[in-house]
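Okay, structure first, notes after.
For chain A:
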Amino acid sequence: MAPVLEVSGLKTHFFTRAGTVKSVDGVSFHVERGEVLGLVGESGSGKSVTGFSVMGLIDPPGRIVEGSIKLNGKELVGLDEEGFREVRGREVAMIFQDPMMTLNPVLRVDTQMIEAVTAHDKVSHKAARERSRDALAKVGIPSPEERLNAYPHQFSGGMRQRVAIAIALLHRPPLIICDEPTTALDVTIQSQILAEMQGLCADTGTALVWITHDLGVVAGLADRIAVMYAGRIVETGAVDPVLDTPLHPYTSGLLGSLPAEGEPGAPLRQIRGSTPSLARLPQGCAFAARCDYVQADCLALAPDVTPFPGARGVRCHHPLNLAGVAA
Partner candidate 1 sequence: MLAFILRRLAQALFVIAAMLVIVFFGVNVVGDPIYMLISPEMDQQQIAETARALGLDRPIWEQFLVFLKNAAQGDLGRSFVHGESAIKLILHRMPATLELAFVALVLAIVIGLPLGLYAGLKPESRLSRFIMAVSILGFSLPTFWVGLMLILTFAVGLGWLPATGRGPTVSILGLETSLLSLKGWQHVALPALNLALLKISLVIRLARAGAREAALMDYVKFARAKGLSQSRIIGVHILKNIMIPIVTVLGLEFGSLVAFSVVTETIFAWPGMGRLLLEAITRLDRPVIVAYVMVVVVLFVTINLLVDLVYSALDPRVRLTEATS
Partner candidate 2 sequence: AQELKIGLSAELSSLDPHYHNLTPNNMLARHIYEPLVGQDEKQALKPLLAESWKAIDDTTWEFKLRKNVKFHDGTPFTADDVIATMQRAPNVPKSPSSFSAYVRGKEFTKVDDFTVRVKTATPAPLVPTDLSTFGIIPAKCKDTTTEDFNLGKCTTGGTGAYKQAEYVAGDRVVLTPNESYWGGKEPWSKVTFRMITSAPTRVAALLAGDLDVIENVPTSDVARLKGDAKLSVASTVSNRVIYFHMDHFREVSPFIKGKDGSEIKNPLRNLKVRQALSMAINRPGIVDRIMEKEAIPAGQLLPDGFFGTSKKLKPVAFDLNGAKKLLAEAGYPNGFKMKLHGPTNRYLNDTKIIEAVAQMFSRLGIETEVETLPSANFFTRASQGGQGNVPEFSFILVGWGAGTGESSDSLKALLATFDPAKGMGATNRGRYSNPTFDAKVDEALRTVDDAKRDAALAEAMEISMNDVGLIPTHYQLNTWASRKGVKVLARTDEYTLATGIRKD
């Protein structure tokens, strides 16, 4: 069966006055039907830009320079605005990080939902409203009929995120891209949303790309994981092997820095330095300057993806834990 989404060699660059920012620089991944892919990485590593590229929401000075994005077999790169408009919301939806900002504060919830329905389906206002109400009910909002008449500011953060999810689900798209939808929420509310999403996707067979920097969330939710660093995916694979036996030093470093993992009070493993500027990437491996295992070739040559069994891949000249990977 063909994957819902197949991204290959995607390069999205921003041409700013300060130079070309290579936010996404040769990213390839795919998402199967009904699958949850966790896209993790630190701030500024290009996760959101990857998501926006799929949605066709890259604005000047940014541009998709190269690569292909196939959604249900249909090529998206090169589509015009109208072409993208037809895809958005119907074949792929997106939920954003900050629930306070994603809903227009001056429009009522029903307006914002109904317009989303009628953007793709020629249905009556009444039918659209009913559909919106059902969607709200499905994401667990009590008394949805009344809530439709409310303004966003009358909802709490968690409820707003649910409204956003309801909007994303309106057309039952086969794929939803979730850009850190729970980062701004409290732990207990985050759990509510995660539970909600889990249930809904199981029911509808929707595939998810879950963008986050929280490895814990990915561990609990995702089937597969892709770790991004400086505009590239440095490691992919099923959740368990990647988290248990990371191949890339960066993945390994990340896991080591998590306080939950160490003995309380013991010094944490830390990755020295900080993320490089995407406008001035070094010639070799982008992680080389911070890597504990750096060798001469790392500085000279950017590594390619080395495939490993179990659909794993790593972009490193000298992967770790090779022993842990079944040959």
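Candidate selection criterion: all candidates are chains of the complex that A comes from, given by their letters.
Here is the rule we use: a residue touches a chain if its C-beta (ideal position, glycine included) is under 8 Å from a C-beta of that chain, and two chains touch if they have at least 3 such contacts; residues count from 1.
Please read these numbers as outputs of a predicted model, since none were measured by experiment.
Student: Determine, using the touch definition above, which of 1 or 2 touches chain A in the complex.
Tutor: Answer for chain A among the listed options: 1.
Student: Inside the complex, what are the residues of chain A that reach candidate 1?
Tutor: 52, 55, 57, 81, 85-90, 93-94, 96, 98, 101-108, 111-112, 115-116, 119-120, 151, 153, 164, 167
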